[in-house]
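Right, I'll just put the structure down here and ask away after.
Entry: subunit A
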Amino acid sequence: MNMKRSSWTEYQKEIADDRYYYARSCIRQNFFPGSEKAFLNILGKDLGRDIFDDPLHTSCTGIGYHSDIVPLETIMTVVARQFALMSEAGYENFTSSCITSFGIYTEILSTWEEFPETEERTRENLYKATGREFSKPKNLAHTSDVMFHHREQIARQARRRLVNVYTGEPLRVVEHIGCHYAKIFPKSGIGGSEFPYVLAGMVEAWGGEIVDYPERRHCCGFGFRNYLVQANRGYSVANSHKKLESMAPYKPDFIVCNCPGCSMFLDKWQYTIAEMEGITYGANGGGIPVLTYEEMAGLVLGYDPWELGMQMHQVDVEPLLDKMGVEYDPSAKYLGRNGKYIGQPERALVNSCSQDTLYKIKR
Partner candidate 1 sequence: MSFYADFCIPFIAGATVMFAAIALKYVTWLKRLPKSDLMLIAKGIPTPRTAGAVWEIFRESLLHRRIFRVNPLLGYMHMSLAFGWFLLIVVGWTETVAYLGMRWVPLQGHVFFKYFMPMNGIEGHKPFFDFVMDLLLLFVLSGVALAWFKRFRSRSMGMKRTTKHVLFDRVALTALWFVFPARLVAESITCGLYGGGSFLTGGIGAGLAAAVPPEALAMAYEPAWWFYSCALGVFFVAMPFSRYMHIFTEIPLIFLRHYSLRPEAKEKSYDNFEIQACSRCGICIDPCQLQSQLGINDVQSVYFLRDRRYAMLQQKIANNCLMCGRCEAVCPVGINLNTLRLNSRSTMRNIPNERRYNYLAGLDRSQGEGRVGYFAGCMTLLTPKTLAAMQRIFEAAREDVWWADKDGGVCCGRPLKLSGEVDSAQKMIDYNKELFRRHGITTLVTSCPICLRVFREEYGLQGVEVLHHSEYILRLMHRGRLSVKYSAATFTYHDPCELGRGSGIYDEPRAVIEAVGHLTEPAHTREDALCCGSSVANTAINDAQQLRIAEGVAQELDATDAETVVTACPLCKKAIMRGTARRVADLSEIVAENLGR
Partner candidate 2 sequence: MKHVIVIGGGIAGMQCAAELARGGIRVTVLEKQSDTGGKLRNWHKLFPSLTPAGEVLGGLNHTLRRLPNIDVRTECEAAELSPRRVVLATGEELECDAVVVATGFTLFDARIKEEYGYGIYDNVITSADLEEMFNTGKVSTTSGAAPRRIAFLHCVGSRDEKVCQRHCSKVCCVTGVKQAMEMKELFPAADVFNFYMDIRMFGPGYEEMYREAQQRCNIHFVRGRISEVSPTIDGRLQIKAEDTLTGRPLKIGVDMLVLLIGMRANDMNAVLEQRCGLERQTSGFMRPRDQFLHNTESNVAGIFYAGAVTAPKSVGESLNEGTAAARGVIEYLAAKECTDNSTIDE
């Protein structure tokens, strides 16, 4: 749907073209490890850019911070250490895989700007703790920003487009950018928080169509404390439920997420909702596939879906792959490195299994 909107153009930011220092995401590397690998491959191999995956860097501790476990001073020092590592590696452009991290970096850089004394104290703390010194990145971008930046080049190198091969119609895509991407600092996100364009830009560039549904801006429900305390999870899942209810009438072909947490929740809550409420979404109740933008780019560039880690999804992606005309080996789905069986998630269907068999480990 080409919206009568141009407001995204008002929210633009500078994105470095090359030489990135890569910061991984806790959730993404646990739940979508293939996505981070794919990102590095796409940047490095397909686009020929220099991106450095530093084994020395750590979690930004953002989850701990948002759950009131990690104090502000601590997280500032951790962030400062990442910047120090970047400088030591000889990079100036920082790119993080995680939306929460991206929000944390943005927030801390802004805090240092507004309250220089906090930056001074952080420098002191970092030096005392690690003997390191840091300089602030010249450019800070989320990895989706980087992907957005290169979307035209990817489109040129595309092996497939986001088009239904049976009908020739563009695939209908729901995008979800994640709260911490632009809701904290709208200016730091492409398109701002009202009409975010970072994922929409990719989808449109690669032939798909964005679904603008009423709850588009709503949170996925992660909400840190709300998810992390079991008793509060009902609130968390209610948010995903609200979004899914709102998007379902549009019959989207898939959901693409910016934030690793959102990808996880929108994917896995579909199973939970099916079990708890008996409600399933998507064609034939098979669920709406949830992709990371790395996976989406990978498919467009012709990567093997299992190499992209799409077997890790709760909702099966095969119907989508068929629609896109992706060739894949169904029997290889749950085979990991060296053809080893990696276990299989339950399908997001009602009453398909009992609680203790969420994962079938044995073949």
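Just so we're on the same page, a residue touches a chain if its C-beta (ideal position, glycine included) is under 8 Å from a C-beta of that chain, and two chains touch if they have at least 3 such contacts; residues count from 1.
On the choice of candidates, all candidates are chains of the complex that A comes from, given by their letters.
A quick note: this is a predicted structure, and the numbers were derived from the prediction, not measured.
Chemist: Out of the listed chains 1 or 2, which is the one touching subunit A within the complex?
Modeler: The answer is candidate 2.
Chemist: Once bound in the complex, which stretches of subunit A touch candidate 2?
Modeler: Interface residues on subunit A, with respect to candidate 2: 3-5, 7, 192, 194-195, 212-217, 249-250.
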